[in-house]
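A short worksheet on the structure shown next.
For this depiction, one protein chain was excluded, whereas all remaining protein chains were kept in their positions.
Moving on, here comes chain A:
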């Protein structure tokens, strides 16, 4: 298969009708997203200008292609446009024209010719049950492909909740025993997890730009997620936060508070426990994000959020062993009430006991010798 002509980024962008001005704007957006000081803009522009385009393969496993779509539909000129031109995209099931054997040959060629140089982006969970047969591409299991591709890549980027920790695919009961990339390929090197359902393409682009500029990954947290995107709690960046601190809450959908943009805390918003830069980077060219549009956060960028952050419209998880309608607070109040009733029963029981006590049974052992006859004041 013919390789694409080796274009530098500037001519590739010009061929796509993207001006120099737009390119520099994109670079400054990336610097801002990475939370770098503005003086790094020059370094980023220079680095991207001079690079020959690295090879990139994008693998999809158990996924809905939502992360690919999120990348492609991010406005114009898009983050997607730039990312598409920054790299030589050799393999991406959603985008490539080739199919079947020809497409798989391309992947093989990348693996042999660019071993240890290419960038692997993984989307979707990887099933492990029954030898991984629940997701096969070209007769190979996702597990095999991931292990082969990712162990030879310069950089591995897991985009979206599924590739990070299994996402909805591994949510209970997880019939295919799906896992994220980190678990599927133990000991994987240079891994960046970009959780979220879907990932925010601005973050993914920023990670790639950081890698191209500084030849290393941005600072990562305990889940191998970049701190610039996952280091802050959503609640602390939320434009409705002032209503939270004041104590003004939406009580039901469509009420006065809902129309006035009050805090969605009581509607089960998971902003206080979720970390992401959703409120600042936002979506659709920075237009909006879920809480701004009036729906609570579901913590889609948090670990195993389908299992741990549901129910999405309640503050706390359901207590295991009780009905689906039973809230933790109801269990607590009933248990406390039961203790209260038991204590009242004890009082009644004690009165009865004192009244039916036989004469030879003392009320308490070891009474003082003259019990009851204390000194008179």
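Quick note on the criterion: a residue touches a chain if its C-beta (ideal position, glycine included) is under 8 Å from a C-beta of that chain, and two chains touch if they have at least 3 such contacts; residues count from 1.
Quick note on the criterion: contacts and distances are computed from a predicted model.
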item	value
Undisplayed chain, where the name is taken from the UniProt record, one of "Probable glycine dehydrogenase (decarboxylating) subunit 2", "Oligopeptide transport system ATP-binding protein", "NADH-quinone oxidoreductase subunit H" or "Ni/Fe-hydrogenase 1 B-type cytochrome subunit"	"Ni/Fe-hydrogenase 1 B-type cytochrome subunit"
Which of A:42, A:138 or A:332 contacts the chain that the document leaves out	A:332
Chain not shown, touching residues in chain A	222, 232-233, 235-236, 244-249, 265-266, 270, 272-273, 302-304, 308-309, 315-317, 319, 328-329, 331-333, 335-336, 339-340, 343, 346-347, 349-350, 353-354, 357-358, 361-377
